[in-house]
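Note sheet for the following structure.
Note that one protein chain of the assembly has been removed; the remaining protein chains are unaltered in position.
After this line comes subunit A, so read on.
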Amino acid sequence: MSEAYFPVGPGLGLEENFLSLDDILMSQEKLPGRAESALPRLALALGKGGGGAESVPEGSKLEIPLWLAKGLHDSKRRIISVEPPKIYKEAWRTVFSADANVVDLHKMGPYYYGFGSQLLNFDNPENPEIAQTVSNCVYHLQTFISRFRRIMDSSQNAYNEDTSALVARLDELERALFQVGQKGLNDFQCWEKGQASQITASSLVQNYGKRKFAEVDG
């Protein structure tokens, strides 16, 4: 399935890809916001209600997913206003520039780069800082790349185990890059061993051997 299956990838920059499953998951992440006017009947939906059709009073703090924030937001801020989560702010920027190794970027929000790019859609006085913070995270990626290289060079077989601890602290974009790198290395080793021309079973078939399907009637 991996050879001929090409899923829709995440969008680059400010635009999401509508059909990208990655972007859908990413836009489910929440950000803090504030109700700019009383929102009738929405209390339950926004996590503030008791049970009846209550209103969200003006000024209450909300945590809403990105897709909802994008839908309800407008430049006049009549309905809600949003602000970037803490991790994109000034305080964290210094942590990143100091020592990127320390940071567990997966815990920060597994879609750090994608979500950060989407935040730039809301006009916000802090946008330049957000963009800066996200680009500083590139240092994070670079340190992991150099670590990855060292592990690859040292031992051929053990690298699969060593890298799982490494991968746990990468966000989704970094993991995708990591996988691409690993695949490249695997393909090269395969070619070195003369296996590049070996026909292999479709990975779909191999997976079916492992899973049990319901009884098929004719």
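We adopt the following convention: contacts are C-beta pairs under 8 Å (C-beta built on N, C-alpha and C of every residue); 3 or more make two chains touch, one makes a residue touch a chain; residues count from 1.
By definition in this document, contacts and distances are computed from a predicted model.
Participant: Looking at UniProt, which of "Glucosidase 2 subunit beta", "RalBP1-associated Eps domain-containing protein 2 isoform X8", "DNA replication complex GINS protein PSF1" or "tRNA (adenine(58)-N(1))-methyltransferase non-catalytic subunit TRM6" names the chain that isn't shown?
Facilitator: "DNA replication complex GINS protein PSF1"
Participant: For subunit A, which residues lie in contact with the unshown chain of the complex?
Facilitator: 1, 3-8, 18-21, 24, 37-42, 45, 67-68, 71-72, 79, 194-206, 208-209, 213-214, 216
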